[in-house]
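For reference, the structure discussed in these notes is given below.
Apart from one protein chain that is not included, each protein chain of the complex appears where it belongs.
The letters A, B and C name the chains in turn, as written, and every chain counts its residues from 1.
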Amino acid sequence: MDLKDTPDQAAYRQRVRAWIEEHRHEAPELSSGLHAADPTAFRTWQGTLADAGLVGITWPKEFGGAGLGPIEQVIVSTELRRAGCPGIVDHIAVGNIGPTIFTYGSSAQQERYLGPLLHGDEGWCQLFSEPAAGSDLAGITTRAVAQDDGTWRVTGQKVWTTMAQFADYGMLLARTDPDVPKHRGLTMFLIDMRAAGVTVRPLRQISGAAHFNEVFLDDVELPADAVLGPVDGGWGVAMTTLMFERLALLAAFEELGWSAEDFVEPVADLPAMGDAHVRQRIAELTTELLSLRYSAYRTLTALSRGDVPGPEAGLGKIAIINAGVQASELIVDLLGPAAIDGRWGDLAMEMPGLRSGGGTEEILRTTVGDRVLGLPPEPRVDKDVPFSELTTGKAVAA
Amino acid sequence: MDLKDTPDQAAYRQRVRAWIEEHRHEAPELSSGLHAADPTAFRTWQGTLADAGLVGITWPKEFGGAGLGPIEQVIVSTELRRAGCPGIVDHIAVGNIGPTIFTYGSSAQQERYLGPLLHGDEGWCQLFSEPAAGSDLAGITTRAVAQDDGTWRVTGQKVWTTMAQFADYGMLLARTDPDVPKHRGLTMFLIDMRAAGVTVRPLRQISGAAHFNEVFLDDVELPADAVLGPVDGGWGVAMTTLMFERLALLAAFEELGWSAEDFVEPVADLPAMGDAHVRQRIAELTTELLSLRYSAYRTLTALSRGDVPGPEAGLGKIAIINAGVQASELIVDLLGPAAIDGRWGDLAMEMPGLRSGGGTEEILRTTVGDRVLGLPPEPRVDKDVPFSELTTGKAVAA
Amino acid sequence: MNFGLSEEQELLRDTARDALERLDTIASAREALDGVDLLDSWSTAAEAGWAGLVIDEEHGGAGLGVFDAMLVHEELGRRLTGTGLLGHVTATGLLNAAAQDERVATILPALAAGERRAAMTLARPPRDDDEGWTLDAPVPGGGRASLPAADAGGALSGTVALHPELPGADVVVVVATGPSGRVGAYLVDTAAPGVQITEVVHGDATRPLGTLELRQAASTPLQADEGDLARAWYTGQALLAAEALGVCQATLDLGVAYAKERHAFGRPIGSYQAVKHQLVEILRRIDLTRNLCFFAGYAADSSPGEFALAASSARFAGEQGADYATRTCIAVHGGIGSTWEHDAPLFWRRAQLSRRLLGGVEDAGDRVAGEIITTARDRVAAAA
Partner (left out) sequence: MNFGLSEEQELLRDTARDALERLDTIASAREALDGVDLLDSWSTAAEAGWAGLVIDEEHGGAGLGVFDAMLVHEELGRRLTGTGLLGHVTATGLLNAAAQDERVATILPALAAGERRAAMTLARPPRDDDEGWTLDAPVPGGGRASLPAADAGGALSGTVALHPELPGADVVVVVATGPSGRVGAYLVDTAAPGVQITEVVHGDATRPLGTLELRQAASTPLQADEGDLARAWYTGQALLAAEALGVCQATLDLGVAYAKERHAFGRPIGSYQAVKHQLVEILRRIDLTRNLCFFAGYAADSSPGEFALAASSARFAGEQGADYATRTCIAVHGGIGSTWEHDAPLFWRRAQLSRRLLGGVEDAGDRVAGEIITTARDRVAAAA
C-alpha cells in the first residue's frame, strides 16, 4: 500500500508542476463556493490548460485527450489545487457530455463539438431533469416530434440545469415515442441553446443564489443530425452519461478537498473544544471526511486496475453531505446566530439542494440495495405500461 | 388541565387504597423484570383482587367487571404500584382475550370462561404468530379442517406465545379456507392447551431466559363449540383483539412506571455526570420517558371522553424501546463491561426481542403512515390472490 | 384527571388559526428576506387579545396562563408569524406579577390592549457548572456575556447582543445586576435617552434580532426575585417549544400533501416506505413535543417545581423535531424543496435560527439532565 507516485507518475507530476509554475500568472482568482458566478475568465484559462494537454486527461488521444489514467487526472487536479489555481470550469461538459459524444456521436458530431468543448470555447449544459421527473428520469415528458423533412420539433421544460445561462449547447433527453413503455421511447439530442424557442430562467435556491436554471423549450426546431445515438435509444445513452458522471464526481470530491481541519479551524480556539459533546461531533464529521479521502485512493487504484465504479460510489455523496451538514451546524452552533449569514451558513444552505442532485438519497439507497446487495426489487407498476397510460399525478411546477 | 382526581375518582382511590392496605400482606413479593418465572402465587393474588372487584375494571359489569373507565383502571394500577404490590398476572387474558370473548363469544362461552379468567383460576395464551407469519398475521398457515361431525382437526405451529407453559386455554387463529384471499379464510378458536397433540416448547431468548414459547399443534381435535365468532371471519375477531391490546399496552406502560431518575440513579454519583456528552444522552432518554408519561395522561383523558386509540398509540412502543436501549447502554458504558451481566445488561438484552413484538417497527410505521397520515398504500401483491397461490418463500423455523 | 384542552382553549387555538390564515405571513417571510418590510401582525395579535393574555383582568388582560400563550405560539409557528409576542408575554408575565408597584400597574392596561408592546432580555439562570446569571451570547474568549449593570439610582449600562423580539418594543424588561450584586429586573422605555436597539436579521427575517445598548439609561426597578427571572427564562423556552411544534406540524402538512400528489416510477411517492416512514417520524416527534408541551403548560401553572424540567424538555424535543421536520420536508420535495419560491426553506430558516436562540437546544438538554441528576442524587442520598 503506497500513496507515493510511481516513477512515471512522479515524472508526470513534475512536468505538470513545472507548467503550472510557468503559467499560473495567467489564471483567474479562485472563487470560493461550489459554483462560479461568471465563467468567462475561467473558460479562457480552461483553453490554456487544454492547449497544454491538461484537460480531458482520461479522454482518448484521438479526441483531443491525454489518453492517461484516473491517477494522472488526480495528479493534475492536486497540483492545480496546490498552486491555488482553478481547474476546468465546465466539469459537466468534460466529465459527462464529451465522453457521451465520443462514445455515441457520429464522426461529424465528434469533430464539430469535442475540440471547442475541451477548450472551453463553447459551454455546455445537460438537459435531463424535469419538474415532474427528477429521480424518475425515464418519466420525462419533453416531446420531440419527427417532421417529414427529418427535422424535429421539441416542446417541454427542463429544470436543475447547471450553467445553462452560459451554455452554447445542451445535451437533451426527450420523449420521441409515448406509446411504448417509458424507458423505450426516449432519444438524446444535441441542441443549440440560442435556437428560437429556448428560454433560460435562473432558479433561485434557499440561500438566494441561483446556481441552477429552468429551461423552457417552446416548439424548438432541431436539425436531423441533432440526434445523438440511436433514435428511441436515449435511455442507454443517458445511462452511459451517468456512468461517466460517477467518475467525474470522484474527481470533483477530490477537487473540493474538504478536510476536517478546515472546519475546525474557525472554532479551534474556543473553550468549547474541551466540551465532550462537541468533541464527539467533531469525531463524527472527521471520520466521514477521512473515509472519503481514502475511498478516493482505493477507487483510483481499482480504476487503474481496470475496474468500473458501481452505484455504491454514490454513497460518497451521502457522506460528503452528512459531513457538510454536521460541520456547518457545529460551526454555527459555536459561533452563534450571526454565523448563519456568511460562509458557514451559506454552506448549510447549499446542502439541502445537493441532497437530491442526481437522484434522491432514497433512490440511491434503493439502487445500491438492488444492484450491489442483490436484494429483490420493489414491484414496479411502470415498467411494461405505455408511457401515455401511466398515472403521473399532478405535474408540479418548480 | 388537571392531574388531580375528581371527587368521584378520589373516593374510588380512597376505597382502593384502603382495601390494599388491608390485604397487602396476602400479596406475593414483586418480581423484577418484565416476566414472572412462576405465576402460581400471582394467580392466587389475582383471584383475591378479582373478588374485590379490582380486575377487569373496564369490563362491563354483566361479565364480572367493574364497569368503570380507563382512569379508574390507572388508579388501581397506580395504587398497587405505590403499595409495592403486584397487579394481575394474566395481562393478555384480562386485556385482550376476555374482551374478545365478551365481544364475540356465545353466552355459553362467556359463562364458561370469563369468571375463571378474571380470577386467574385458568391461565390463557394467545396463539396468533407463526414462524412464517409474524408481522404479516394474515399469512398464517396453521390449518383447521372441519370434520363431518362438526368437530375440527388442527395442525400447525405457533410461536412467541407468552405464558403458554402455564396456560390452560388458548385463543387460536387458524386457516379454515386456503382457497380464498388470505384475510378471508381465517377462523378464531378457543383451545384446551392440555388436549392431545398440543406441545409447548420454551423459546430461549438472547439473554438465555425463556419468556416465550413455541406451540406445536399436531392433529389436535377441537369440538364444534370451540369456534369464537364467525367461521372464516377470524380476521375481524383478531383485529378486535389487537384493538383491545392497544388499550392494554397503555396500562402496561403505566405499570412499568419507568422514570428517567430510575436509570440515572445507579450512575448519579459518577464524575461522568459532568460530561457534556453524557448529559445530552440523559436528556434524550428523559424526554422519551417524560413524553410517554404525559402521552398516557392525554390518552386517558381522550378515552374517558369516548375516543378510541388509533394505531399511533403503537408509537409509544418505539419510544419505550428507544429509552430502554439508550438507558441500558448509557449505564453499561459508565459502569464498564462487568455491568453487561446483571440487571442493566439484561434490560439491554430484552430490548431487541421487544422490538418485533406485535409487528415490527417498520410495519407499525407503515400502518401509521397509511391510517393516520392518509398516505397512499404500497401496491399489494397478496390481497386478491387465493392464499394457496401466494409465494411465501422458504418457511423459516424459529 | 383531565389532561386535555378546555373548550375555551380549543376556541383560543381555533380563533388564532383562523386569524393567522387570513394573513399572508409566509409570502411576507420570503419577501422580507429581500428587504421588503415584514407584514405587521401585531395588530392582529392586539385585536385577538393576545397582548393581554397573561395580564390579570383587573389590569385589562385575559388573566390566562403560560399554556394558553403556548397554544397561540404553536399557531404562530405554523404560520411563521413574527409578532413579537414571545417578548411581550415574558415581559408582561413578569410585570403582571410586579403590579403591586403603582408605576407598573399604570402601564399594564396599554400593554394589555396592545397599544404598547413590551419585550424582555431573558437571562440564563445558573446551571450546575455556571458561576451565575449570564446572557446567552457567547464571548469570543470563552464563557458568556455578563448582564447589564444597574447603579443605585436604577440607571442601566451595558449591552444585550442579538436578542430576539427586541426590535419594535416600546418598553423592555431588562435583567441586570444591581448595585448589591443581586440580579433584578428593570423596566426601560425604548424612547428614553441612553437606550438604543439595533435590528439585524440572521437567517430568518420573521424573527429580527436586536442588540440593546444601554448608556446610563433611566429605569424602573421591578419587584422580581431570581425565581421570577428563572420563570421568565423557562417561559421563553416553553413558547419557543410551542412554536417549534407549529413548525413541525406545518412541514408535516406540506410533506404529506406533496407525497400524495407527486408521482415517481408510476405511483405516489408517499406510497414508498422511505418517504412514508420519514413523515411518520415527523409525526412521532410532534407527539413527543406535544406531550412535553402539555407537561410544560401544566407545570407552569400547577407544579412550578417541575417547570424547569418540563420547559427544557419541551424545548429540547421541539427544536430537534423542527430541525428534523424542516430538513425532511425539503428532502421529500426533492429539488423543488430547496428553491427560493418554495415554503419549505422558510420553515427551515426559522428552525435554524430558533434552535440557537435563548441558550439553544444543547443548553436545554443540559438543563434536562441537570434536573434529573439532581433528583437521582437526592434519592440516593435519601436511601443512604
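Please note the rule applied: a contact is a pair of C-beta atoms (placed from the backbone, for glycine too) under 8 Å apart; a residue touches a chain by one contact, two chains touch by 3 or more.
Computed from a prediction, not measured in an experiment: that's the story for all the values here.
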Original post:
Touched by the hidden chain, which of the shown chains?
Top reply: A, B, C
Original post:
Looking at A:83, A:195 or A:264, which makes contact with the chain not pictured?
Top reply: A:264
Original post:
Pick from B:64, B:134 or B:156: which residue touches the chain that isn't shown?
Top reply: B:134
**OP:** May I ask which residue of B:71, B:268, B:348 or B:375 touches the chain that does not appear here?
**Re:** B:348
**OP:** Determine and list the chain C residues touching the chain excluded from the picture.
**Re:** 272-274, 277
Subject >> For chain A, residues in touch with the removed chain >> reply: 1-6, 9, 71, 74, 260-261, 264-265, 268-269, 273-274, 276, 278-280, 282-284, 286-288, 290-295, 297-298, 300-302, 304-305, 312, 315, 318-319, 362, 365-366, 368-370, 372-379
Original post:
Which chain B residues touch the hidden chain?
Top reply: 129, 131-132, 134-136, 139, 159-160, 203-206, 208, 212, 270-271, 277, 332-338, 340-341, 345, 348-349, 352-353, 355-357, 360-362, 365-366, 380-382, 385, 390-394, 396, 398
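One rule holds in what follows: only the chains that are shown with their structure count from here on.
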Subject >> Distance between chain centroids, defined by C-alpha means - chain A, chain C (Å) >> reply: 42
**OP:** Please report how many Å separate the Cα centroid of chain A from that of chain B, as a whole number.
**Re:** 53
**OP:** Provide the list of chain C residues touching at least two other chains, using ranges where the numbers run on.
**Re:** 267-268, 272, 275, 362
Subject >> In chain A, residues with contacts to at least two other chains >> reply: 277, 381
